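I'd like to ask some things about the structure below.
Here the complex is missing one protein chain, while the rest keep their positions.
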Amino acid sequence: MFELSDRAARYRDDLLTFMDEHVYPAERVYHEQMAAAGDPHFHPPVLEELKAAARERGLWNLFHPHPQWGPGLTNSEYAPLAEIMGRSAELAPEATNCNAPDTGNMEVLTLFGSEEQQREWLQPLLEGTIRSAFAMTEPAVASSDATNIELRMERDGDHYVLNGRKWWTSNALHANCRVLIVMGKTDPDAPVHRQQSMLVVPMDTPGITVVRNLPVFGYQDREGHAEVVFEDVRVPSSAVLAGEGAGFLIAQSRLGPGRIHHCMRAIGIAERALDLMIDRAQARTTFGAPLADRANIQDWIAESRIEIDMARLLTLKAAHLMDTVGNKAARTEIAAIKVAAPQVALKVVDRAIQVHGGGGVSDDFPLASMYAHLRTLRLADGPDEVHKRTIAQLELRRRDPSWGRKG
Amino acid sequence: MFELSDRAARYRDDLLTFMDEHVYPAERVYHEQMAAAGDPHFHPPVLEELKAAARERGLWNLFHPHPQWGPGLTNSEYAPLAEIMGRSAELAPEATNCNAPDTGNMEVLTLFGSEEQQREWLQPLLEGTIRSAFAMTEPAVASSDATNIELRMERDGDHYVLNGRKWWTSNALHANCRVLIVMGKTDPDAPVHRQQSMLVVPMDTPGITVVRNLPVFGYQDREGHAEVVFEDVRVPSSAVLAGEGAGFLIAQSRLGPGRIHHCMRAIGIAERALDLMIDRAQARTTFGAPLADRANIQDWIAESRIEIDMARLLTLKAAHLMDTVGNKAARTEIAAIKVAAPQVALKVVDRAIQVHGGGGVSDDFPLASMYAHLRTLRLADGPDEVHKRTIAQLELRRRDPSWGRKG
Amino acid sequence: MFELSDRAARYRDDLLTFMDEHVYPAERVYHEQMAAAGDPHFHPPVLEELKAAARERGLWNLFHPHPQWGPGLTNSEYAPLAEIMGRSAELAPEATNCNAPDTGNMEVLTLFGSEEQQREWLQPLLEGTIRSAFAMTEPAVASSDATNIELRMERDGDHYVLNGRKWWTSNALHANCRVLIVMGKTDPDAPVHRQQSMLVVPMDTPGITVVRNLPVFGYQDREGHAEVVFEDVRVPSSAVLAGEGAGFLIAQSRLGPGRIHHCMRAIGIAERALDLMIDRAQARTTFGAPLADRANIQDWIAESRIEIDMARLLTLKAAHLMDTVGNKAARTEIAAIKVAAPQVALKVVDRAIQVHGGGGVSDDFPLASMYAHLRTLRLADGPDEVHKRTIAQLELRRRDPSWGRKG
Partner (left out) sequence: MFELSDRAARYRDDLLTFMDEHVYPAERVYHEQMAAAGDPHFHPPVLEELKAAARERGLWNLFHPHPQWGPGLTNSEYAPLAEIMGRSAELAPEATNCNAPDTGNMEVLTLFGSEEQQREWLQPLLEGTIRSAFAMTEPAVASSDATNIELRMERDGDHYVLNGRKWWTSNALHANCRVLIVMGKTDPDAPVHRQQSMLVVPMDTPGITVVRNLPVFGYQDREGHAEVVFEDVRVPSSAVLAGEGAGFLIAQSRLGPGRIHHCMRAIGIAERALDLMIDRAQARTTFGAPLADRANIQDWIAESRIEIDMARLLTLKAAHLMDTVGNKAARTEIAAIKVAAPQVALKVVDRAIQVHGGGGVSDDFPLASMYAHLRTLRLADGPDEVHKRTIAQLELRRRDPSWGRKG
């Protein structure tokens, strides 16, 4: 795992060059275009330029594990690329068509979509001409327990009628968003993990209302995290993915790779924050010496290096296990990185903020925004506590295989 | 210190009633008025209604230690009131004319202002008809070392001419802000702590430009944290407070009480967050039990209670020492609370966010905003590390009085 | 609470003088006498000399709240004295006849003992001529839940017959130990908190076997923590304290003051460790500068100061509440200090060890021993988790008075 395959190394080198030549220089342009637009959901031209440049270099759909749709990299091969993209998290993932939740949606459509769905939605998503959202979480119930989901999908002839409310539907306010994958309940009387289904729903279907965007801390994100109301939304029964009752299964299947992507991007963010911390500590002087000469700041730098490296290795191990023995055997690791990577990244960014003083909490540096968005990772896909619970159950059964199954 | 004086207890009771009857119910109105205005610096009518109601009840200028201008409460007496105000930090302090930095400015004008300055600025500030800002921190230098300040104040006949750049000038974007107290350098050749002066400068003086508002995490605060440029700003020499070279001394004098206010408000914020955490933990159910029944959530609640109570006691002790033996003898405590109170409050708020899930990072609850603003307290008035350094010096000298004074 | 009463201040001054003139100089003598004896439970002559000196100065039984038996200090008055004793925890408490568990036993005998019991046991305990132990915890059950206790006390005519096993019976290996107060179950069929009784049992009663001493980390403590087996131990029925079924109640009553004593001694230990840390940091040089000049060591010193001061204030508040509103109203605080004080002290001692290098873990400094014994405080009287649970229940009911009492 410490050595990349040749082709992964080539992608990494190309991506690093692309970051240096295109992405980092575009960051300032991006912020200027967004500020000038005065609309947080504006789609800035620089992004399309980046997409064109990435595609030209073959840095496109790198995430896609299926050779017919992308380079077919393994999780272990793609992971280091995701880290690099994380260093400029607002631009690089979308520039390379590797941004969530489109990646997860594309995987789901690849695996479970009908030919028609693939033609209508997967194709333009892979082209990057449209965007998609994933409507899972609901405001009324704790999302850490997926069986809580309440949005109703009732069969009415050859249609489903959807009624309910979702939130944190990320990407729904992206200027190019055209389609939602919606998780809901088709059969409340089925066994608990067979009650849910996923439907592919065009954004312009009557009855769908984006009520508002949810800010993250104070940030209005470009792609948006929408609260969406479904009122008698009618879709043909062909909209169902992989058959009625498959919702829970599909949800599970998309989790693994998404975790790797999120965690590696978080590590990339942490590396960028560490660089900013070091640079600032070298540049600022108080009481006659640069901050970088102070032993407490040096401790922060060293602890950041240690923690980042450990979190990266754990994530790479999870990726390796997924590639070799599968998601089920890697359950502990997939849960563990979800806890570890965001926490490490938050610690590093917080130290970097402290070294930056007032600048650190403003928008002169990306640190406050990094912190806010990393903080959501401790909640998205279930809070830390749910993942620790999973790990603990596995450990308890490691020592006593009958644990939790008695009586 | 555990028992309040009778009059302090009366104020506390009155304030608690005022919070219940006026402030908490006004929170929703406030947010609606702000949202409707579409201007982050809008001055919403509900605030003037609250101010009128507070004044009518005698809950006005409670902070002011001088009996001729306010109730003349000691730091120990006012501290518990500041905590209560902190529970609704966007409304209660301003409603009672006890908001920073106006409080510090009013104290400075009381102690060091000329009769003219008091008539022109102190009087309307005490009336709550105008607001003021304090321009101290500068973007180009580390503010943790106050001698770094660079804004030039050059004498030109009976005027001073100001040139320089400030940021984090809080309140400068308040709709009613009319005056700045500015810290700058009048004599670069004087001894290091006599180079600085403070001037009272009307906001509308030519040459003053508010360049931008600095967001806190993503938040655009109503009162604003301005970056302000001074270009050949001319003010009469009578604008100087307490004479040329007194800037550092005045800065020191305002620190102590301000610390108590900030820290007690932080504790009030933490108490509010703890209440929200408990309420949510009791209301949300996962895997068949309310979160409040889980031992990890119970640990968070208990640890929050313990930490809040300890931070409050330390702050009350600092207030007590300031009242009885003075700021100098209380240096360790005044530095200690600046480190302890924000950190405790941040921990509590972070746990509350975690219990709230996605709601915790949005604007459906005040938690994300609390976190963002508490985070700035670890930087304002110098970062934690500067205060720890102060404490360590005092401890090192406690064991070896000659420490740091040798050779 | 920040000012001591006059008489408490007098005791404090006298005690400080006694520490300087007698206790600290005796520490080396003590260790030499113990080493020479080759018996960890040896009673060294220097201790008797210290006891004589303390008694002569009126520094005797300071803990005793009842004026007829001691100075009658309140918890608030005694607390600062306990802290001072904690600075030399192996000598000062016993030198002043204020060592646990004799203090708790003396209180229990004062409140609940018959005249005969007081004459036979309380009097010599107050004189310091004998020592006593408290047999509560049992190896077979979790002591965090007191209703788990299993030692049987069966009535047989006008006797009780005891059968069972205790451990962590502290003081039982003290050379002068003559009596045990034993908690056991007299009536397994009574309501859950009326099943237990406490008996006064002479150490030389047939059937009592001290099986072994329990080391604390590697330490064999002089007073010992015994595992004691009771086999058909017969004691007259007059041995019962406060009547059959009162065991749980008596146990509760001794908890409060004992907590204050333990926590204040822990704070005294922490203060001593901080002094050692500072002295060492000033004395040791690496890479051309004393450790005390390093910002990370300074951070440790400052954090230690802040944390110690907060833990002390919380403990003093608990003492104050116990004195003024009683143990029941102070439940949160009494639980809180049990969690906070040992943890703070452990943190400080651990930092001091780190600054001392190899010396810190050896017996050249008292730090490793401090750590080991403070670590037991996180378990004695119930682990942290039980106390946090108590606090959480009270907080949950603060917000919802019916919490945990429903259906």
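Per-chain residue numbering starts at 1, and chain names A, B and C are given in the order in which the chains are listed.
Here is the rule we use: contacts are C-beta pairs under 8 Å (C-beta built on N, C-alpha and C of every residue); 3 or more make two chains touch, one makes a residue touch a chain.
Being a predicted model, the structure only gives us computed values, none of them experimental.
Novice: Any idea which of C:215, C:243 or C:326 touches the chain not displayed?
Specialist: Touching the chain that is not displayed is residue C:215.
Novice: Of the residues C:12, C:234, C:378 or C:397, I need the one that contacts the missing chain.
Specialist: Reading the full complex, the residue touching the unseen chain is C:378.
Novice: Mind pulling the subunit B residues that touch the left-out chain?
Specialist: Interface residues of subunit B facing the absent chain: 294-299.
Novice: Footprint of the hidden chain on subunit A, which residues?
Specialist: 1-2, 274-275, 278-279, 281-282, 292, 295, 298-299, 301-303, 305-306, 309-311, 313-314, 317, 320-321, 332-333, 335-336, 339-340, 385, 387-393, 395-396, 398-400, 403
Novice: Using the document's contact rule, name the residues of subunit C that touch the chain not shown here.
Specialist: Spelled out for subunit C, the touching residues are 137, 139, 142-145, 148, 167-168, 214-220, 225, 284-287, 291, 294, 296, 353-354, 357-364, 368-369, 371-372, 375-376, 378-380, 383-386.
Here is the rule we use: only the chains that are shown with their structure count from here on.
Novice: Of the chains shown, whose Cα centre falls closest to the middle of all protein Cα atoms?
Specialist: B
Novice: Work out the mean Cα position per chain and let me know which chain is farthest from subunit B.
Specialist: Ranked by distance of C-alpha centres from subunit B, the top chain is C.
Novice: For subunit A and subunit C, let me know how many angstrom lie between their CA-based centres, rounded off.
Specialist: 53
Novice: In whole angstrom, what separates the CA-based centres of subunit B and subunit C?
Specialist: Spacing between the chain centres: roughly 43 Å.
Novice: With chain centres taken as the means of their Cα atoms, state the distance from subunit A to subunit B in Å.
Specialist: So the centre of subunit A lies 37 Å away from the centre of subunit B.
Novice: Which positions in subunit A are in touch with at least two other chains?
Specialist: Within subunit A, residues 294, 296 contact more than one other chain.
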